[in-house]
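Certain chains of the assembly are absent from this excerpt, and the rest are unmoved.
The first chain written gets the first letter, and so on, giving A, B and C; residue counts start at 1 in each chain.
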Amino acid sequence: MIEISGLTKAYGDTRVLDGIDLTVADGQIAAVVGPSGAGKSTLARCINLLERPTSGSITVSGQDLAALSGKQLRLARREIGTVFQSANLLRRLTAAQNIALPMRHQGVPEAEIRRRVGDLLERVGMLQRANHYPSQLSGGQRQRVGIARGLALQPSVLLSDEATSGLDPDATRAILDLLTELRDDLGVTILVITHEMDVVRSIADHVAQLDHGRIVEQGAVADVVRRSDSPLSRALLPMPTVPAADGRRLWTLRYRGAVSPVWLSHAGRDLGDIAVLAALVEESGDTSVGRLTVGLDPRLDERRVVDVLADLGLAAEPVTSLRAVRAESAA
Amino acid sequence: MISLLSTPWPDVDDLLLPALGETVRTVVLVMSIVVLLGGPLGLLIFNTSPLGLRPHRAVNVSISWIANLGRSLPFLVLMAAVIPVTKLVFGTTIGFKAALIPMSIAGVAFFARLTENAVREVPREVLDVGLASGSNRWQIVRGIQLREALPGLVAGLTLNVIAMIEYSAIAGAIGAGGIGYLAVNNGYRRFDDHVMIACIVVLIAMVQAIQFSGDRLVRALTH
Amino acid sequence: KYGGGADEKAVEGSHFSNNFKIAYQASSASEQAFLEYLDQEIAPDHGITIEPVGIEDGNQLDQATADGDYIANIYQHNQRLKQVIESTGMKLTALGPVFQWSYSIYSTKYDSIDDLPDGAEIALLNDPANTAQALWILERAGKLTFKDGVDPWAATEADIADNIGGYTFTYMEYGAGPRTLDSVDAVIDYNMSFVDAGTPEEYRIYEPAAPLAFAGQLVVGTEYVDDPQVQKLEEIFFDPRVQDYLADNDDPNLAGQLAPVSDE
């Protein structure tokens, strides 16, 4: 459990974080998204107290880190795994030694270290590179060693700062599966910083958007995707690029969960031909979510369209102009 | 012009070999003290500085001041200044033992700065790795700072060993002997050209060998 | 505690063993040669061996003698000794003069001291005793005068009343003398240094007799003056054969460098 309230961090005059309130419940994955420079990494660094907050309070597993003595702080930090944005590997240590380092320092027995290092290397697909030095690894390989090291102490809280950016889709999938497993099987509380909305959709329970040091929107992922017009929901389920409309009226449709997959055929009976111009329909966290831009006969009554689709479980909204759709899809 | 009074070549060995032994003994002993004390002192100076793990102005200023003392005085003056200490510890102010203390003081102060400089090059981010995973300060210093700075430290050590060979030539003035002193005393002051040439050759070979091994080690440690 | 050396057993009733460690100024090959002569020719008669120990730093050497690390040392004259005792309070006693150093003016440019032009640059050794000794040579040659009440054996440039020759002085470390010869008009230094360096005798342009005041003294720690081994030491050093040997030996390390003790 991570509880942040009123967190502010300033470098000189510039406030990099400004009154952050955020709670990540036990055994949940929270995603923090937001533009480059928003303060995401700073937030993570405040949580494990690598940066001292200027004001505000942070408790992790009920402990206020800032109030702890040196020794207590060290013990508390061992419970918080950190994956750094730029892997920060030790240049003079091999991949395996880098992963072993935190365990060595914690006094884990040598045999146990060997076992865990092997296990972690395998998990991140780096078994073949165990004895390579960072200079002999590719960017993504370094990143994966950093992930393994962050998990080495079997933390109960994990801070993952863009762990998967720069990883290929397969490796990303493997890491995300690993994180989900940690949450589900071991109840690890995870804060994921990411720019990849698929990552948020596929593993996060909670999502918060940071901008200029403030949280501008947050909520359960299930709730946020249902919101019809919040910037975060649009970012989470971006509308694929829409081709030209050739005379049809454009509508945005949105649904989540209990909707029959044959809704399109059914709607077609009432509304005539439906041109599917852009669509993203997928499974997310056990339910189906959809977001489409469709073209309908412009002569149809707006009310009727909304009602027919509402009966089927979809939220429908006419698109005011093509420009708007494009802008939205770029957001 | 080769002096007529030079030691005959066959006899040069009799002077050279013991002197070489003395130099090795002195430098090895002094270097162990230098590493043991100078390393930690340098780490302390760096880590109490504003860039270090535990900035502490008062401690930093005072130990930095102390380390500077060891490098402030001409070595001969330093030797004189520490006579009371030497006398207390070894009961004598002359000979090999008497050279150990002033050489160690100068060497420790020098190596402290070299250590500080090497450790300063370790990027802050990798220290954060240790902090974030709850390592204690000593573990971070040993397992991360020293480890990452290893090539720089070895290069510093190489510099230091060679400086100590130089100092041992001055320490010869109080009877510590050694090859540098043999060069100064018999070669330079007594114009014994054979001894001079032999000493210079040995000194050059020794320094080359040390520097060469140091460089090799540094490269082997750099990944 | 020492018995003349950390690792030797002292003779019953004495602080020292039968191996006499005697310190000399390490850069002086002639002092070493002198001690070796004593070891080979005189000491055996007394059942003693002499071990010359070269120490360059005079101050440390005196300290070690006062402490009884060495039974004696032989590198300084009475005036210098007085100065050391006065300055540091070391407990040292001189037992008497043993030899005198030949001390001369050398030049590659001029043939005699009188040829040295007004303003000539003369190099002197930089340590106090040798600076004084060099100035005193010039004083006795009539080339300068000292201020009233100045001890000639402690004189410095500041004590000159009238620099008749109009010389300028440059100071150098022991050993630099012969090497400096080409750079200056004249050098005043020990003969032994020039002999060691192989400087031809023709460059010696002025060679006054060494004064007794500058004779090298046998110095022991005051605490040990009555030590029975020190008695033996005196017997060895003041054996009449010693002065004869200094007068007419042909050891290249001694001849022309260490002279017998003169009358004044």
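In this text, a residue touches a chain if its C-beta (ideal position, glycine included) is under 8 Å from a C-beta of that chain, and two chains touch if they have at least 3 such contacts.
These numbers come from a predicted model, not from an experiment.
Trainee: What is the chain count formula for the full complex in this file, using the labels shown?
Mentor: Chain copy numbers for the entire complex: A x2, B x2, C x1.
Going forward, only the chains that are shown with their structure count from here on.
Trainee: Most central chain by CA mean?
Mentor: The most central chain here turns out to be B.
Trainee: With chain centres defined as C-alpha means, what is the inter-centre distance between chain B and chain C in Å?
Mentor: Chain centres of chain B and chain C, defined by C-alpha means, are spaced 35 Å apart.
Trainee: Just how far, in Å, is the C-alpha centre of chain B from the one of chain A?
Mentor: 54
Trainee: What whole-Å value do you get for the distance between chain A and chain C if each is reduced to the mean of its CA atoms?
Mentor: 88
Trainee: Could you say which residues in chain A touch two or more other chains, in rising order?
Mentor: none
Trainee: List, in ascending order, every residue of chain B touching at least 2 other chains.
Mentor: Nothing qualifies.
Trainee: In the complex of these two chains, what residues of chain C are touching chain B?
Mentor: 1, 6, 26-29, 53-57, 59-61, 63-64, 67, 69, 174-175, 178, 193, 195-198, 252-253
Trainee: Along chain B, where are the residues that touch chain C in the complex?
Mentor: Residue list for chain B touching chain C: 1-5, 76, 79-80, 83, 91-94, 98, 172-175, 181, 184-185, 188-192.
Trainee: Okay, in this complex, where on chain A does chain B touch?
Mentor: For this pair, the touching residues of chain A are 48, 50, 71, 73-78, 80-82, 84, 86, 88-93, 101-102, 104-106, 133-136, 149, 152-153.
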